[in-house]
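See structure below.
And now, subunit A:
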Amino acid sequence: MTPAPILTISGLSVSFATPHGIVRAVDGLDLAIGAGEVLGLVGESGSGKSVTLRAVLRLLRRNAAITGRIDWRGQELLTAPERRLRDVRGGEIAMIFQEPMTALNPVLSIGLQIEETLAAHTDLGAAGRRRRAIELLSRVGIASAAARLDDYPHQFSGGMRQRVMIAIALAGAPKLLLADEPTTALDVTIQDQILKLLRELAGDLGMAMVLVTHDLGIVAETCDRVAVMYAGRICEAGPVASVFAAPRHAYTLALLRSVPSGGPARQPLDPIPGQPPRADRPIVGCPFAPRCGFATGACRTTRPPLEAVTPDRVAACFEAARLPAWREAA
Partner candidate 1 sequence: MNRASYTAARLLQIVPTFILIGIVVFVLVRILPGGPVAALLGDKASDEAIERITRQLGLDAPILVQFWRFLETIARGDLGDSIAYHVAVVRLIAERLPVTLLLTGMATIFAIALAVPLAFVAAVTQNRWPDLAIRGAFQVGLSSPIFYVGLILLTVFAGAMHIFPVGGYGETPGEHLYHLFLPALALALSFSAVIMRSLRASVIEVLSAEFVDFARAKGLRRRIVLGRHVLRNALISTVALIGLQIGDLLGGAVITESVFAVPGVGRLMVDSIFARDYPVIQGLTLALAVLVSLVFLATDLVQMALDPRVAK
Partner candidate 2 sequence: MGSLHARLLAGVGMFVGLALASAGAEAATRGGTLIYARYADSLFLDPVLNDANVDIWILTNLYDTLLAPTSDGQGVSPSLATKWDVATDGKTVTLTLRSGVKFSDGSPLTPQDVKWSLDRARDPKAGAWNFTLAAVDTIETGPDTVVLKLKHADPTLLPALATFNAAILPQKQFEASSGSSMEEKAKAFAEHPIGTGPFAFVSWKRGEVMKLKRNDYYWKMGEDGKPLPYLDALEFPVIPDDSTRLLKLKAGEIDGTEFVPYARVKDLQADPSLRMELWPSTRVRYLTLYVGDKYKDGSPNPISNPKVRQALNYAINKDAVIQITTLNLGKPMRSYMSSSTPLFSGAAPLYPYDPAKAKALLAEAGFANGFSFSCLSLSGNGDDANDLTAAQQMWAQIGVKLKIEQVDNPTRTAKYRAEDFQCRTSAWTDDIADPSEITSYFAYYPNIHSLHSGFDDKRIDELFEKSQEENDKTARTAEYKEIQDRYNSAAPIVYLYETPYPVAFRKNAKGFVQIPLGNNLFESAYIEK
C-alpha cells in the first residue's frame, strides 16, 4: 500500500501566453507523492514534466496561467502567500535542476550559495552555517570540502557541480526533493554515482523524491513508483515493477518498446510513429489516440479518465484490458 501522500496534485493545468497564442503545457494532471517515496516521472520531452515540478514551487514565468490544486501536507500551495511559499521552497520542498552549470550562479562562490539557503531556513550563525556547509559538501562526496567552499562553479567538474547542487538542496533539510533530470547532462559513469547518491540520501534522510527523467532504465533502478506523462497528462502511475511488467496504458507500452534496455535479452526497438499533439490546439479524446495501435472510436472522442486499475495503480486508457504484458521488470 502507498504511504499517505504528502503532496497531492489535482487537476493541475498550466498554459503560457506567447506571441503566437496560448500554449498548454499541463492539462488536468493528477498525481500524489507519499512520504519517503521515490517517484519517477517519465515522458517524452515536452510532455510537461519540468513544468509540473516548477508549478509545485510556483517557479513559472509571469506568462504562465496555473489552475488546479497542489496540496502540500494539508496546505494549498497555489494560493499560499509569498512569505509562506518561501518557507516551503528550499525548506520543505527542494529542487535540483538538469544542468548544474547554469543552475549554479557563476559569479558566487559555492560556499555562499549553500550558506544563503541555510540563512533562509535555519537559525545558524555565520560560523555555524560555514560548518554546516562543509558537512553538506562532505556528505555529497566532495573531498577537502572546507578548502573548496570559496571556489566558484566553473572550478568544478560536471559531476562535482551536481553534487554541489544536491548539497544546496539538502541544506534546508527538505521533506521532498524535486529532481528535474539531474543526470541528463552527465557522463554515464557519473550518472550512476549521482543516482546512487540521491537514492542513498533519500533513504538516509527519510526524504521523498520526484525524479523526472525520460530514461526508463533509471526509473527501474532508482524509483519505487513511476508516473508516465503524455501531452500534459498522467497516463498511468503505479509501482515500478508492476507497471513495467504489465502496462495499463498504450503509451506506456509504446514507450517501453521504444527504448533500448541494458541486459542480454535485447528486444528489437520499435519507435513510436507520428508526433505528439500540438500544444496550441485543444485535444479531444485521448491525446495518444492518433499514434495508438489500439485506439478505438471512443478514444478519439472522449477523454479517458484516470482511474484505479488495481488498488495501487491508476491509468487513463479505455483499452487497458487489451494491452499485452511486456516483460519481467528488472
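Convention: contacts are C-beta pairs under 8 Å (C-beta built on N, C-alpha and C of every residue); 3 or more make two chains touch, one makes a residue touch a chain; residues count from 1.
Basis for inclusion: all candidates are chains of the complex that A comes from, given by their letters.
Note that the structure is a prediction, hence the values are computed from the model and not measured.
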* To do: Among 1 or 2, all from the same complex, single out the one that touches subunit A.
  => 1
* **subunit A - residues contacting candidate 1, complex** => 54, 57, 59, 61, 82, 86-91, 94-95, 97, 99, 102-109, 116-117, 120-121, 152, 154, 165, 168, 172
